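Removed: one protein chain of the complex. Kept in place: all other protein chains.
Take a look at chain A:
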């Protein structure tokens, strides 16, 4: 078989120690963090240490038409790293060096396997931060989160991964490599190829080096929690905060189901009859933070929010403990947790929350919704059991409807998790047939044989 021939050539290239093929090894790379997805074993896992090795791997793969699945920490939530069609997983954990921290140009140059938190730890002594902070910040890798274009809690003020990727080195399907972007703030040379590969989910090329943007760390911050007994009031408060010209670093919402689950799980002191809770943090220069915090408090009170302001670090931690407990609390209630990331314009959040509630009722499911209200990115979380076939049918119908509603409200299929294999079937709803065909043409221009992460985002012609 040609896959086996490719693996033998990769063994010659990397040595047996860096090509894993035992059945036990293969089983460990058959899945990622996505719930309710088929798992599939690869034929091998390879561990390159240099860009040249990645090029050689791609040359072998294209010679033998072997599918290749680039993989960081395997923590994505779109089925993006599952080796659906067999072939070789290329894992980047051995390319995990921070190559340069350039404090003058506010950039860092890193290898693909650097864990996001490691970069933040390394730049902290310079008074700098790398802002994207997905929930997996302490495990996810730089290239993995770039390929998936991860978001996080600070999206409203700081944006998402794509706003911080300045330059890339990419290995193409045929083994050639090129660089795009660089250290300059301004760069309009030709097409924005950096943005094309950011969020490409490993389907267009393999990222082997990244130049990322750093920013000065905020000097201070202030957190508060506002409790609402009416969902519309919470929605008005979200809009009101922005109208008051305040852009909080984080503006999070939890719905009634989530509040009740968190409260019974961790007794954080949340009122279980509340319809919604907002968690807000402003950060920056102390004087500005004080002024903004005042505005936010005023707006929340105006819309009948019951506001608690954290005066100390300990109180801040207590407020955030409630938000951090949201997913664990929901997850512990059932064996399977289907976590989606439907996103709508922030003004449509109350409508979206109500629609999710109706969908939950219609399909007799427990759905807790929390998420990043400030940027409209919600996480409807369906509590289910994947062993219950009848229930999972209802879950799939509910998921379909949630995305239909999100698109109808002028939103998007994915705020931060990506399309992967989980949301391919909905793409036309958002992009139309022509838009999907544009994806296909881009894919085929760069990877005509569909060797790179096949079965994800772009379906083949047949």
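In this text, contacts are C-beta pairs under 8 Å (C-beta built on N, C-alpha and C of every residue); 3 or more make two chains touch, one makes a residue touch a chain; residues count from 1.
Everything that follows uses one rule, which is that contacts and distances are computed from a predicted model.
The chain absent from the displayed complex carries the UniProt protein name "Glycolate oxidase iron-sulfur subunit", chosen from "Glycolate oxidase iron-sulfur subunit", "Cell envelope biogenesis protein LolA", "Maltose/maltodextrin transport system permease protein" or "TonB-dependent receptor".
Screening A:24, A:104, A:364 or A:390 for touch with the missing chain picks out A:24. The hidden chain makes contact, of the residues A:51, A:66, A:120 or A:136, with A:136. Here the missing chain is touched by one residue of A:75, A:109, A:146 or A:391, and it is A:75.
Although one chain is not displayed, its contacts with chain A can still be listed: residues 20, 22-25, 27-35, 73-75, 91, 93-94, 96, 115, 117, 136, 138-139, 327-328, 331-332, 335-337, 385, 387.
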